[in-house]
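In what follows, a single structure is set out as structure tokens and then discussed.
Some chains have been omitted; the remaining ones sit where they do in the full complex.
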Amino acid sequence: MSGGGGFTDLGFARPDVGRESRQGLPEVVYGPGKAPGQIVAIVGSLLEANTGPVLATRLAPQKADEVSAQLPGGSYDEVARVLSWRHARSRGFRVVVASAGTSDGPVAAEAVAVATAIGLSARLLADVGVAGIHRLLAETDDLAAADALICVAGMDGALPSVVGGLVDCPVIAVPTSVGYGAALDGITPMLAMLTSCAAGVVVVNIDSGFGAAMAAHRIATVRERR
Amino acid sequence: MSGGGGFTDLGFARPDVGRESRQGLPEVVYGPGKAPGQIVAIVGSLLEANTGPVLATRLAPQKADEVSAQLPGGSYDEVARVLSWRHARSRGFRVVVASAGTSDGPVAAEAVAVATAIGLSARLLADVGVAGIHRLLAETDDLAAADALICVAGMDGALPSVVGGLVDCPVIAVPTSVGYGAALDGITPMLAMLTSCAAGVVVVNIDSGFGAAMAAHRIATVRERR
Amino acid sequence: MSGGGGFTDLGFARPDVGRESRQGLPEVVYGPGKAPGQIVAIVGSLLEANTGPVLATRLAPQKADEVSAQLPGGSYDEVARVLSWRHARSRGFRVVVASAGTSDGPVAAEAVAVATAIGLSARLLADVGVAGIHRLLAETDDLAAADALICVAGMDGALPSVVGGLVDCPVIAVPTSVGYGAALDGITPMLAMLTSCAAGVVVVNIDSGFGAAMAAHRIATVRERR
Amino acid sequence: MSGGGGFTDLGFARPDVGRESRQGLPEVVYGPGKAPGQIVAIVGSLLEANTGPVLATRLAPQKADEVSAQLPGGSYDEVARVLSWRHARSRGFRVVVASAGTSDGPVAAEAVAVATAIGLSARLLADVGVAGIHRLLAETDDLAAADALICVAGMDGALPSVVGGLVDCPVIAVPTSVGYGAALDGITPMLAMLTSCAAGVVVVNIDSGFGAAMAAHRIATVRERR
């Protein structure tokens, strides 16, 4: 049943089917706390009312299987836990996703998977944490060529501070919940990134590779305007 | 005395005079905790070694006077507490700075002052907090025309969540320390903005109008590349 | 064994059987940490000593089954996890329960279930979060007709700030523990709601749909006095 | 200059002059961080565009004097620090403001002053903290006669838990920042009140006598509907 003016009323949810026309991309479905049937209904309504890429994030393999069985044609990234349909064409916007450590992998993978699905060119630069700074400095040219950098790091969250001083493009910092003790499940790198000594670094929620990719989408959108 | 490779060694400080060539803008001087003489020395070395705009932020009027007396030619914005020299030419990048309440004024002013000095076109939209949502909705056209939105809000920090759903450009959220009690000196809006239900909203440090303007600078820079 | 003056002494518990006469409703039993046998004993004493509706909240299906087997006649709401006996007649007090997202569903359901059991007319308005503000604005008439609004939201907790500015009736905000990272298991929306920029919004404990419904009961009670 | 549709655009502020028609009361001006001239301009626009009571809160005596000099006819409550114009007629709604200790006085006074100005009948019951429970029990009749109770308490924040069990009307808890050490500037009573063992107690921000009075206004409004 239609709720009028840009959304569909499913009773338990109101998918914002007008978002594609307002913001260039359909709503993205966050998986946790939703039953497979609910995800199918929401994704289905988005696929029907919109024409662009549709994504569901944070889906465990089994849940992804159940959804895929009813909504075929999607592709599932097991590391990123992202299920997506109708990938966008390349928009010529280069995103480099740099991660500080191997354990940050799933969050970095989510950023890459979402960015790729929505048409950004995403490259992963894994395990370039600042305690072995030569690993990062060896990639200076690649960093300089990026249109946006997504820095994924847990614990001390120091990576975006170094990167932010090396490049002139937007730097989106993603704190992760890896580590233990004083890392406080990601609160510590989140706070550290917010107080980064590199000017103009911006921050998204802990573990939100998705949020970082969507921020890159907004930047790509405004660049496309010109 | 030169420290080689892009910085000047003043003994108590090492101004990063190479930043302009690396990042398109000289280092910006943070005023608190520095004596007027120290600010004069740092700003002086930046004015000498660089050609672009030079700024000092968070300067009380008297300190600004002392610095200006020795480094004439700057302009001082009393609300923003920003002292700046050699403003950049307009770069054709429209920033709208929306503030939730009147008390957020100084932080919004810092964002406007920094953005203006570095060549961005900044417009202030004051007091459009979501408790009177019609005030914000009356500005929909202006919001849609912006290349980047800076949302300044304290307390519940709800403004960027609403704005983020209305526009497709980058939304940079700045939590402020106004309010009392459960606002926790800005921690509450900071956390709320990081968990914004609008996808792709990014956050900078509490009260950092400066940081938001620098993030806009990075976005403008990458747009200029195209 | 009777404890005299309004309570029953069961040894491990002292059900407040006098509450119905003092406050218009019997005590409500909180399920977690109580064995089925304990719940049966407490509910039994309330059913016996009182005449109004009796409720047990936060009961998993299996525990609800065990209790129901010994105390038939109750009805169980699986989403809300509420087991209730002897629903009150309608008191002509309209409560709208608005939830920001689909994941807030169980908390909203608890509010609806408790409100309904105690005689309030409760309507659910699901998934009207502020990032798609048009979904909320489409319901303005329904919001205005409510006698009390219960706003259920996690993450940024922004919903009651917008709603609070649209209506003149009491707005009871319920933060939820959905989300991750900076949402801090509901602390973030709780703090945001307490500092809501909408005047007169009140807040209950995280995930406490029950508490919100009981607050509505108190408001209905005082309205019935007139 | 009018901003259309219910607000006035003063440049630095957008007074929500449509609030009176939407919510029955004009916007209330929060004093801190605003210059006397700004307060005069905002209050002036509200007095002009609305007909009901206009209030400014948290005004130190000197600031109140400066504002009063330009906007005569107001009355100033020095304990509550509230300056108000055009008090509403009595609406026949009885609010009892109970405070736990003498030090909670200014917050209780703010609740009384705001409630009185907007037409509620407010009575102060000072220093009835639970460590001398007989002081509270001596007032049982008065408590029972209230249409809403505002409980103001710092430190352990225990007062609303006891009161909430004695009365059937709405109980609005206001934590205060009195005390030291583990009271955490009011965070402790705020948390304690949110987890009150009395069902249906609701909470507003720390020290917000204003917020509690506005919550009472919303309750009075819905009662007047009947």
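As written, the chains take the letters A, B, C and D, and residue 1 is the first residue of each chain.
Quick note on the criterion: contacts are C-beta pairs under 8 Å (C-beta built on N, C-alpha and C of every residue); 3 or more make two chains touch, one makes a residue touch a chain.
For clarity, every value in this text was computed on a predicted model and none was experimentally measured.
Chemist: With 4 chains shown in place, count up the copies in the whole assembly for me.
Modeler: Whole-complex copy count for this file comes out at 8.
Rule of thumb we're sticking to: only the chains that are shown with their structure count from here on.
Chemist: Moving only to chains each one touches, count the minimum steps from chain B until you reach chain D.
Modeler: So the least number of steps between the two chains is 1.
Chemist: Could you say what rotation angle superposes chain A on its sequence twin chain D, using C-alpha positions and rounding to the nearest 5°?
Modeler: The superposition gives an angle of 180 degrees.
Chemist: Could you pull out the chain whose C-alpha mean position is farthest off from that of chain B?
Modeler: Checked the centroid distances; the maximum from chain B is C.
Chemist: Count the residue numbers both chain C and chain D use at their shared interface, divide by all numbers used there, and answer same if that is over half, different if under half.
Modeler: Mostly the same residues form this interface, as more than half of the numbers used are common to both chains.
Chemist: So how far apart, in whole Å, are chain A and chain C when each is placed at the average of its C-alpha atoms?
Modeler: So the centroids are 35 Å from each other.
Chemist: For chain C, give me the residues that contact two or more of the other chains.
Modeler: Touching at least two other chains: 131-132, 165-166, 181-183, 194-195, 199.
Chemist: Chain contact topology under the given definition, line, ring, star, complete or other?
Modeler: other
Chemist: Give the pairs of chains that touch; include all such pairs.
Modeler: In this structure, the chains touch in these pairs: A-B, A-C, B-C, B-D, C-D.
Chemist: For a test of understanding, state which residues of chain B touch chain D in their complex under the given definition.
Modeler: Contacts found on chain B: 102-103, 105, 126-128, 131-132, 134-135, 138, 178, 180-183.
Chemist: For the complex, give me every residue of chain C touching chain B.
Modeler: 100-101, 129-133, 154-158, 161-162, 164-166, 179, 181-184, 187-189, 191-199
Chemist: Of all residues in chain D, which touch chain C in the complex?
Modeler: 16, 19, 22-24, 28, 147-148, 165-172, 190, 194-195, 199-206, 210-211, 214-219, 221-223, 225-226
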